[in-house]
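With one protein chain removed, the remaining protein chains of the complex are shown where they sit.
Moving on, here comes subunit A:
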Amino acid sequence: MDYLVNVDNMTFSRGERVIYDGVSLRVPKGKITAVMGPSGIGKTTLLKLIGGQLQPDSGDITFDGDSIVNMSRRELYQTRRRMSMLFQSGALFTDMSVFDNVAFPLREHTKLSESVIATIVSLKLQAVGLRGAAQLMPSELSGGMARRAALARAIALDPDLIMYDEPFAGQDPISMGVLVKLIRELNDALNLTSIVVTHDVTEVLTIADYIYILADKRIIGEGTAEQIKHSDSELVQQFLRGEADGPVPFHYPAPSLQESMLGEEV
């Protein structure tokens, strides 16, 4: 199988705190790969590492065979034109209308005439169901609409790879359904490769072709949805079932309650 992104034995830390310790994963071309894990594990960090916004301490990350880690700034910017990212907040430019937001990457990176840009923007907005909202400002959109508008912007340049950062977080059931459908349909229709980073288990199991589960600075489980469901790892099962206590403890590490309340002599 052909892989678009390859993370090889990557280690990354912020100050003293180690986020990843020897993580390896591969993202097959044309498929939806999900990366799941508890909050605060550094899932967004992984996307920033793949996008070259952060540098790993050791290990390598390649995009279509080229090492992101060793790229010059110019090469990195060239490569980024082939990838795009849907941020959790949407990250629409608040001083531009939805139309201008979607047109932004086209105006920056192409020499297309305004009429061609208008046509492309309309098509992209049609794909996410927001053609009627083209002239609205981001502040006039609901959370779900903002994310769809950002998705239209993310596919404006027809990238090879699209990275979704928590696309389902804070969405109502209808918006969630719309986003799930869009991610699947866009991936297949545009022959994209998608990485979805999320902790919404149910949604991801329905759309992902391959799943990695991150916890404890490494990958603790991987496989197709079926394989993951039948994994014998306690940690994976705790995560899938949403149990409060288990290998990931409910309590943040602390001395015993008895000891702190009554003193050490007890």
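In this section, contacts are C-beta pairs under 8 Å (C-beta built on N, C-alpha and C of every residue); 3 or more make two chains touch, one makes a residue touch a chain; residues count from 1.
In this section, contacts and distances are computed from a predicted model.
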Item to check | From "NADH-quinone oxidoreductase subunit N", "Outer membrane lipid asymmetry maintenance protein MlaD", "Alpha-D-ribose 1-methylphosphonate 5-phosphate C-P lyase" or "Intermembrane phospholipid transport system permease protein MlaE", the hidden chain's UniProt protein name | outcome: "Intermembrane phospholipid transport system permease protein MlaE"
Item to check | Residue among A:31, A:80 or A:147 touching the omitted chain | outcome: A:80
Checklist outcome for this item: Missing-chain contact, candidates A:108, A:140, A:158 or A:185, resolves to A:108
Item to check | Residue ranges of subunit A at the interface with the undisplayed chain | outcome: 48, 51, 53, 77-78, 80-81, 83-85, 87-89, 91-94, 104-105, 108-109, 150
